[in-house]
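One protein chain omitted, others in place.
Right after this comes chain A.
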Amino acid sequence: MSAPIPLPSLKNGQKATILALRGEDALTAQLADNGFVPGEAVWIVRRGLIGGTPLAVQLGRAVIALRRDEALAIEVEPA
């Protein structure tokens, strides 16, 4: 079992499972409303040119754009 890491630490295309959401309540609530809930599979599709932000994150069949700071709230376990 790999150690939990924040979502932005994944390499592009590396699959992972969401373990938990950590951070400000308003942010974690918004992420949860968007479908980022523990148990879901995610991976990073693309990153922006400047500073590697925002991230295009594949979540199930959806692709969601997150800023790096927002994605840091998502803790994942690489597959």
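We take it that a residue touches a chain if its C-beta (ideal position, glycine included) is under 8 Å from a C-beta of that chain, and two chains touch if they have at least 3 such contacts; residues count from 1.
By our rule, contacts and distances are computed from a predicted model.
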item: Omitted chain (choose from "MaoC family dehydratase", "Ferrous iron transport protein B", "Na(+)/H(+) antiporter subunit C" or "4Fe-4S binding protein") - UniProt protein name; value: "Ferrous iron transport protein B"
item: Positions on chain A where the hidden chain makes contact; value: 26-27, 29-35, 37, 45-51, 53-54, 56, 58-67, 70
